[in-house]
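The complex appears here without one of its protein chains, the remainder shown in place.
Residue numbering begins at 1 within each chain, and the chains themselves are lettered A, B, C, D and E in the order written.
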């Protein structure tokens, strides 16, 4: 029964016997046993991991809903394929590149561990566990892999409706095997950014901005969709299914509890589980702040609320709180998220002014709100310095832009990046896949 | 391996060594340590909480699928916005209004704690924890917030396709900051209904009926959709997408495991986790009973099964078991759920006879099945009395009806509640949002 | 913060105080307490269980997306109804038929326990628990029930667009109350297949092949859809909504973490949780392998990738790893899954050659990949013998084929299995349900 | 025989159909279309970008009737579909040379 | 030239198209429509409320052919689309003044 969930212990106990605890023996100690800590930490990774996994479905629905139906099947193919490739290549190269565990080939800059990730033996024992005092390697691998895949998902939305399938997938391979893990190692692998005091709890910069920067460079090199910008005006190309876009947003929102909550990386102590609880609450309220801010702002600016902006606003709120979901109060978390929502409302048309065609708004959501979130850490975390935060943002940004640009250009030169005009006009589904997402509906 | 999951311990042990437990040391004590209990209780709230969160997506899909496509984008906007507002206002006012923890301004009637909810400090220690013997405040807040949002979601479906966006959202704010938390405090805050022996485990009355009563008063004050009732006949207005309505139902079904299971409020003892297991099983079988009852009944009554009734039936089964998901046997739980399914099949046309236009069937599902479920507690829980149950139903119902009526009327008088005729005919999407959910499909 | 998740204990500790653990007391023992083990094992079942539950939504979306829109509402009705019936009949008969706990009426062949499943009492105590050393009965029931429902879901997809509702549901009742539980008892109930050394960790054969065999016999007895095979050619009948088919695949993928991970059946020791972690990782990489293999293969064979094959490929990868998700390395798991993906690409057209009309590809995915997965156990598990694996495959296959054939025929003779030609041509939705999934879209 | 093509506001369809049945029309073809006309052209905003909505959802009726019945049909549609607000629609009348009922092969008058 | 408008049962579309190609028709326009006719009017129940299904899904073909070919086209459609069951559809023939092929600007006979 739901009564008095907040009441103090004694009361709680008097309430419990009803539930048959009357004849329980004395409590065995205070802290959780070492095994229990190991199990609970691993469990956090596993639960957080499947939640972040589900974000792949969220990205797929969001993007499928925001592209025109003639490109939906292709967008779905890209999302399925990129997740599969991320899973394989993060395993083959990325994981050890990201977590050198102190073994560097260039101290703090480049991992010294090469080759595929290896898990603990079946039925490993305490003494044989890689890190008995902490958590199982498999759970950590599972959790970290999902972050890598999320980074790749960010890129596909921006470049939708015009990028060729295979060139895009090749970029994904390099992003997930090298670009993301390498830059991530500087912070989460204990590299020089970590040493420099750069703070990024769950990855506003390490994950979202990296995806955002890669998307930005890609969008610029790829150019806008045909007809998107006509004699100075921006021509809207409404998404084909806002219901699925909304579903995708809700799924991403849920996944984010795993994304940020799991990034506490431990649940085996009172302090840790209380922190995970704070993070869940802050993550939710930041998303709410972002959605409501976008709702009100579009109502004021355009006299009508814009659902797609509300969706982007919620996501921007989530990205904004990702760099520091623990230390803010609920109120501050709401504000940090709301600022993210505001950013989106202004950044989306701004990008259009610059003729940068971002089909789903991934750049405002993941890159710009990601930068904001990374800076916002200083508001609530005394360990953070604006200098260190800027340093991290710039270093990661510069690296990602340069690396992505090189890769995009090499691909463009060699195999070409963009479908031909007729294919783009008729839709990628018919031309590149020979398959329509909605074959029965008569669309133009 | 899946063998013999039910066999007794010894057998299990002989089976286990395979999994490398051979060399484990002796077990440390019997009960879980205090820390472990705290962690496990909090974990139940967190997992239950994200499951209930996902119900927001379920409501959104169910409602988007059951309205006509010209109103889908608006319905999605309402669902996103109401969740955002519920998150913010439950934090600002609702949480402390609902859980006075014994500090009443009017004993057992009105909380004495005002202002926003406050979580435990970062990395809180055992001694500093608000309730070390129980669970983290953040996890409790997260879990309870989701119940508040669910209440608001119930209303949006009934009033779809004709209510204005902002007036509806203003009602949502008052519902989530005052009406729901205040009435809930009488039971779950340890108020006078709790003292009176009224039992409502997970909220058939406290949550679902409150949403249902608010929806009922709203539907009456708002009036039916244009053309819904023509010279005595009810004119069906088929939902635009039953696939999404079905998806929404499955999502709600899953979320309900968190809704009811989490309401056990503890998982740190053998008895508690066994109870949570009972609840999961009973919740599932009640939904099954409701769905199958509606399936068979519509087949018999109409010669053809009605999918939308089956969906409503499953949900009615869930609402019916919510007041007492623990004490019934699996068989009894199935029957309680089945009765819920029967209720829906009869209540839906009955409401139409009364010219009460409930677009998605929320009133039969949440209100009427909610009352049934609350009464059904006496069937299996000896602590329940029909008197106390009726008392709770009437008190909560009367309060919600009066409060909602006042709010609806004030809104109606001041800013108006309903869109103009032309807007309603052309669809709220074009007129109020200037945005269509399916812009490419040529709908009438 | 996310730093150094893989580092060794000492470092971790130095990092932890930040999170307020500084003043924690000494650790209470090494192993988890008996209660804690019981709780954690039960928790694994509950979390695994709701994940597998969600697979019902995945199947519903996959199938709704792959049938033509004139049959979507019927397909949804079947999926909702079969889950409800599975829940009820597995409870009434199946559960005890599947888990005799050593009480056989025919030793190792037929359970001696009849009647509905019974859970532990409310608030059960350690001494009263059915299996204190293991887990709560309710959690086990909940978990096992979901496997039974999954088996039934497999059948509905293959027979879509032409089978009558009620005859199909009657088959479902017999499948879920007798055929599945009975055959499953031979392995997971500790019957003769288990004794014979047949290994099937999470059910490539016990669950997926059983569903697949039932679907195969059904498809043959039912015959192909009108116009599917015309003068030697296969006429494609494209699915109406590939977005929902993709969503369904992602949902199934996520559910599979519960399906395979939960089948470890224990999480209360370091070894168990580390194994669950291995299983999560292997399950994910096998799905990735299957998806990518199908992607590349269709590109090579048809010059264009086939999204529906990629979806089937991911699922085939999941089925392939299900018989042994624990012992393979990540690399081997990827390969096992990839082979599953290859199987699908060849098996789908092969079935068409044989004029066996499998609407969603369930036979290649669940049956053929299931056989492959069962054989693949010998690659990584030294306890497995090719002989025992073949023995299990043949015994389960023969039994399911014979049993299903009998049931299908009896139904065909008595009430008929297939809708009349006109109904099939106009779509089952209008004729059998009088309800369309997308009433507003003008489809042919 | 005459082919009468009428484009009306979607919500008027049912009413018009009933009215036509009332005067003895036994069949028609209905198509969902987008209409462009004086009603069109208001501007909307999508993701911060203004655009003109040029097409309005309409329904198109096509029915073939005996010449003698044409005027009455046109009248009935005009009366029933009229709201007086811009965008009510148009009616066009064309000559039809021949009509055939597929089921029976009957032609012309017997076909409709 | 003649414009031939035919409304048939959707599942007959492919067959009719093949038959027409067989007699040398090189193009047509196909529209999904809702048909109202004698076939219509059976009642369904939705959420407990009875309602009449007045519109049946149909497919409409429009093709322009040389006058000389019209009769053969009408015949072919009639033959192929016929099931003998109510609702098979109708065929209407109208005069066409002019035809143009957009790609080339060719007119009339050369355009179709």
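Following the convention adopted for this analysis, a residue touches a chain if its C-beta (ideal position, glycine included) is under 8 Å from a C-beta of that chain, and two chains touch if they have at least 3 such contacts.
Since we're looking at a predicted model, the values are computed, not measured.
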Shown chains touched by the chain that is not drawn here: A, C, D, E
Omitted-chain contact residue, chosen from C:102, C:116, C:223 or C:238: C:238
Hidden partner chain, residues of chain A it touches: 227, 422, 425-426, 434-435, 442-444
Hidden partner chain, residues of chain E it touches: 1, 3, 14, 17, 26-31, 62, 64, 94-103, 105, 111-112
Sites on chain D contacted by the missing partner chain, in the whole complex: 2, 5-8, 31, 33-38, 54-55, 58, 60, 74, 77-78, 81-95
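Quick note on the criterion: only the chains that are shown with their structure count from here on.
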Identity of the chain that, by mean CA position, is farthest from chain C: D
Rounded Å distance between chain A and chain B, as computed from the means of their C-alpha atoms: 29
Separation of chain A from chain E, taking each centre as the mean of its C-alpha atoms, in whole Å: 52
Centre-to-centre distance between chain E and chain C (centres being mean Cα positions), rounded to whole Å: 46
Numbers and ranges of chain C residues touching at least 2 other chains: 19-21, 24, 28-33, 36, 43, 47, 122-126, 241, 247, 269, 271-272, 275, 434-435, 441-444
Multi-partner residues of chain E (at least 2 other chains): 32-34, 44-46, 85
Chain-chain contacts as defined at top: A-B, A-C, A-D, B-C, B-D, B-E, C-E, D-E
